[in-house]
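Just one protein chain is left out here, and the rest sit where they should.
Think of it as A and B in the order they're written, each chain with its own count starting at 1.
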Amino acid sequence: MTLISRSRRKDRIVLTVAGAVLLLVVPVAALAGVRFTYTLRTVTAGGLFLGAISGSIGSFAVLRKQSLLGDALSHAALPGVGIAFLIAGRQLGALLVGAAAVSLMGVWFISLVTRMTRIKQDTAMGIVLTGWFAVGIGILTFIQQRPDASQSGLDSFIFGQAAAIVRQDVQLLAVVSVVMVVILILNWKEFKLVTFDPEFAKANGYRIGVFTALILGLVVTAVVMGLQLAGVVLMVGMLIGPGIAARQWTDRLEHMVLLAGIIGAIAGSTGAIVSSLDTDLPTGPMIILVNSAVVAISLLFAPGRGVVQDLLRRRDDRKRFAGGGQG
Amino acid sequence: MRGRVNSDRYWRRAAKGVALAAGLVLSSAFVFAGGGQESPSIQGSHSADDGVLRTVGTTTQASDLLRILSKGAENVEITGLMGAGVDPHLYKPTERDMRAMNNADVVIYSGLHLEGQFDTVFRALHERGVVVYALSEPVKSGGFVIGGFDRALSKLGSDDPHFWFDPRNWELSVRGLATLLAEIDPEQAEVYRANGETYAVQLELLYAWANEGMRSVPEGQRYIVTSHDAFQYFGAAFGWRMAAIQGISTEDEAGVGDIQQTVDFVIDNRIPVLFIESSIPPGTIQAVIEAIRAEGEEARLGIRELYSDAMGAPGTFGGTYVGMLAENVYTILQSYRDAGVDVVIPEWPAGLDISPPATLFK
Partner (left out) sequence: MTSRVLDLDRTGGSTGADHSARTGHSENLTFEPSLAINDLTVAYDGKPAIWDLDLNVPPGVLMGIVGPNGAGKTTLIKAALNLIPRAAGSILFFGRTYDRVRQRVGYVPQRGSVDWDFPTTVLDVVTMGLYGRVGWIRRTGAHERRLAMEALEQVGMTEFSDRQISQLSGGQQQRTFLARALVQDADIYFMDEPFAAVDAVTERAIIGILHQLRSRGKTVIVVHHDLQTVSDYFDWVTLLNVTVVAAGPVDSTFTTDLIERTYGGRVAALTPRDEREN
């Protein structure tokens, strides 16, 4: 009995602490003297929402053992940005739509390759990731000759330019966050079942194709929203980092996704604040650094699954059983 | 009862296989063909001895200068690599560019790492015996190159590559290139030298005119605020100062701190106008403007974009060096005037070959 209540209590503590940290990020920074100018407020809010969105939906990618998919999706988006520019010019909406469309084509291509050849899924993802990214670079190189090209800032999609986001972008992120939360809640048990046991789901009549597509759609949305902030190369960190970290602290899916969202939000907001402390600190990479620090701490120190605890336990066992010699 | 053989499923799979193959072929075609190669290609021979002087200019300024100096000379071929509005810090040389450079007799570039993605290329060309000349060279050896960015002077070891914005520097480059062309093509040496002299006079007229106008702005308000740090030389030429969000290269990503610092700077110094550059995405400047307005202060954008790394489209006023610089001066002065600052816009000097179009004065 103690096993169960201990884990429930642990989860409650972890979630409370995480929530508290998230709420305290801004006040603590303000007390420490950080000036919350309009710019910082905007970028912090943007980082917070983006971190929450990508962290929570990214948990599903982690659980489906498709972490690489996030990377493939974001890299595959680059040619979409270029093609959209060629067709529609420098309209942010068009660029994002192009990114999303080509990204989804990448997913379709991955499943096609996996189904029709002997190539395994992660190999197929690698092909799409590198190949389509290369196509994207090729298109951007072709575009750079055009007079209005440099102004379009297409290159900034590679690494992101978080500092340039404005209030409108944050409003869009907030709306997308709400929509995503609603979709997650509505389809929660279906997402859970389809991720855990797709075979059983299919046998029970679930159209796993539909729900898988929905999860993927949400991942693509997060990726596209994040292109401006973190860029193609760094987006995967925002997607899978929080999920990996959260898994270390909890054994319930509900808590894991919630915790991942909180961790993502913490990383997004803290990274933005850190990048404002001095000049020449790029925001996107700062967010990823905070993210990675949380992942590292979680992998090392989490109770139950952490590396440190494992090592300590093993040492304890050795001490305990080395003494009792064999007959 | 025998089961139905699903033949249409067979055709569907065949179709998918074809699509798959086509997709793979197209992807690899893209990867292997045109796309931006960094390493110089091995094909391309040296110039044939057909009496044609093949020249290549990397930036629009370099191509412009080649055209001016070779006016009236025969059998001179000029290939420009970057077009109007192209950012030279980020431009990656294509296969076609490599061929042109390999076949050229002389490659003219700006230098001081302005063409940020060409470093290995120039080295390789030099090893292959192509004459490679940096227009910044006479400026550097004359000691007129400014280092880094003001506040980061200690941090940066590199030079600010935007030397051409001071017409006096450009004059040095003009003479340097004229001398080089005369050396390479001695038969037409006189043409080049004469063109060089004439153009130098033009530049001096331009400088005097610009100086008069720019220095009419009260000293406390002589600040150019842009996305990246291209106007130090411009400022130094006319007694103005720079404030930029990014550093001297657009490769740097602007951080929140950079934006904030710029916002504070503009508000503290009551700078009336901010400028967008023609070759840089305006996102960061717009973020600065929104931030300033959110603080309740006024923020105006310049009435036109400034030419920074790249000139305008060929055939237009802004497509020549003189026109480009003049247009920048007009843009700045007119924007300040509209912001309520007392400025003097001097008459266009009669001795200059080209004249500003009426559209600049609307």
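We adopt the following convention: contacts are C-beta pairs under 8 Å (C-beta built on N, C-alpha and C of every residue); 3 or more make two chains touch, one makes a residue touch a chain.
For clarity, every value in this text was computed on a predicted model and none was experimentally measured.
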item	value
Residue of A:Arg12, A:Lys65 or A:Arg313 touching the missing chain in the full complex	A:Lys65
Interface with the undisplayed chain - residues on subunit A	3-4, 7-8, 63, 65, 186-190, 192-193, 195-197, 199-200, 202-206, 247, 250-253, 255-256
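Here is the rule we go by: only the chains that are shown with their structure count from here on.
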item	value
Whole-Å gap between the CA centroids of subunit A and subunit B	37
Complex interface listing, subunit B residues touching subunit A	13, 16-17, 19-20, 23, 27-28, 30-31, 34-36, 82-87, 90-92, 94, 152, 247, 252-261, 263, 278-284, 286-288, 290-291, 294-295, 310, 313
Partner subunit B, residues of subunit A touching it in the complex	35, 37-40, 42-43, 109, 112-113, 116-117, 131-132, 134-135, 137-142, 144-153, 155-156, 159-167, 272, 275-284, 286
